[in-house]
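Only a single protein chain was left out; the remaining protein chains are all shown in position.
Labels run A, B and C following the written order; every chain starts at residue 1.
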Amino acid sequence: MKNYEIVSDPICIEAVTKKVMCPTAGAVTTFIGTVREFTKGKQTLYLIYEAYQEMAEKKLCQIGKEIQEKWSEAKVAITHRIGRLEIGEIAVVIAVSTPHRKDAYLANEYAIERIKEIVPIWKKEHWKDGQIWIGDQREQVAYPTGKPEEDLLHG
Amino acid sequence: MKNYEIVSDPICIEAVTKKVMCPTAGAVTTFIGTVREFTKGKQTLYLIYEAYQEMAEKKLCQIGKEIQEKWSEAKVAITHRIGRLEIGEIAVVIAVSTPHRKDAYLANEYAIERIKEIVPIWKKEHWKDGQIWIGDQREQVAYPTGKPEEDLLHG
Amino acid sequence: MVKILWFAHLSEAVGKRELEIEVAGMTVAALKKQLQEQYPDLVLEHVLTAVNEEYVADDMVLDNGDVVAFIPPVSGG
Partner (left out) sequence: MVKILWFAHLSEAVGKRELEIEVAGMTVAALKKQLQEQYPDLVLEHVLTAVNEEYVADDMVLDNGDVVAFIPPVSGG
C-alpha cells in the first residue's frame, strides 16, 4: 500500500481514507479537489494534469513527513490523478487522521497548501476558445506567454 | 436523497460525499469521526450512540442552513450513525463543498462544533470495568453520577 | 396530556423512555419541579428542554399534545 501516489485512473475516496483510519485515530479529514466548471465566469471544458511523477510522489511523501513533524500522531495519505479530467472529476484526495479533530483539519489544510507550493504537477485548462498552462501554484495567475511576471515560488 | 440523516447501518463515506459534489464546487472536505480505542489511557471496548432521531435530523438540517448563511455557496451533507459501534467504526461523516478550499475547511469545522453543541445524540462508553454516558458535548468531562457539575451548554 | 421523552442517563434514572402526564397549562419549570419530586434520582438542573423538537426556555407554558424531551449535554460526533 502506497500512501503517496500519482495515478491515471479515477480516485476512490474511500480507499484513500481507509489508509489512515486506525484505532488510535478519532478524527479523519479528507480534502477532495474536483474540476470546477466555472472560474471567474470562464467555462472550463476539461483539464489535463501532467506530473514529474517520481519527484511528485517523493514531494508528497515529504509533505507527509513535514506533517508528522508538526503533528506527531498524524497519519497521511495523498493520491493525485493526472491525464485528462472532466468537469466534476476528482483531481486529488488528501486524507489525514489524528487522535483529535482540530489537528486533522489543520494538518489537512497544510497538505493542500504545500502541494500547491512544491509538488511538480501542472494543469492545462481547456476552454471553448483556447487552452493554457496554469502557471501559478496559488491558482490566481495564468501565463499566456509562458512567462510568469513574478517569482511566486520564492515570493 | 436526504442530506441530513441518522442511520443504524454503517456509513459509506463516498455516498455522503457524492451528495455535495457538483460542477460549481472545486473543493470538498469531509470529516469522519471514528470510535477511538484509547482516551486518556483508558481502553474503550465499544460505544452505544442514542439519538432523539427526529429532532437530531432537524438540528443537523439547521446546521446546514447556518452554514449556508455564512458561506452562501456551500453544500452540506451529514450522516450520523446510532446503535452499537465497534472500535474504528465510523460514527459521523460531514461533507461540505464550496467553490474554494478555505471555506470548505472552515464550514466543515463549524459543522462538527455545532453538532457537539445542539444535536441530541449521546454516547455511552463501555470499558472493561464499566460503562458511562458521556455527558459533555466537548468530550472532556464524564458524569459518573449523571450530574454534570457545570452548565456547559449555556457556558 | 403531554408526552415526555427520556434519553441517555435520564432514561436510566426514571426507568422508562416515555411518560404521558397531565400537565397542560403548566410551565416547563413547574413540570421539572414536579418530576424531580416524583423521581428522587432525577437531576434536571443542567438539562435543556425541547418542546416539539425545539429548545425552549423554562417559562414556556405547555399545551395539550406537546412532546417534551429533556436533553442532557449532548455527545455526538
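Note that in this section a contact is a pair of C-beta atoms (placed from the backbone, for glycine too) under 8 Å apart; a residue touches a chain by one contact, two chains touch by 3 or more.
Since the model is a prediction, treat every value here as computed from it, not as a measurement.
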Since one chain is left out of the picture, which of the remaining chains does it touch in the full complex?
-> A
Check the options A:E37, A:E50 or A:E89 and report the residue that touches the missing chain.
-> A:E50
Among A:V20, A:A77 or A:I115, single out the residue that touches the unshown chain.
-> A:I115
Since one chain isn't shown, list which residues of chain A touch it in the complete complex.
-> 33, 49-52, 54-56, 58, 80, 91-92, 112, 115-124, 133-137, 139, 143, 145-148, 150-153
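Quick note on the criterion: only the chains that are shown with their structure count from here on.
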Where does chain B touch two or more other chains at once, residue-wise?
-> 33, 112
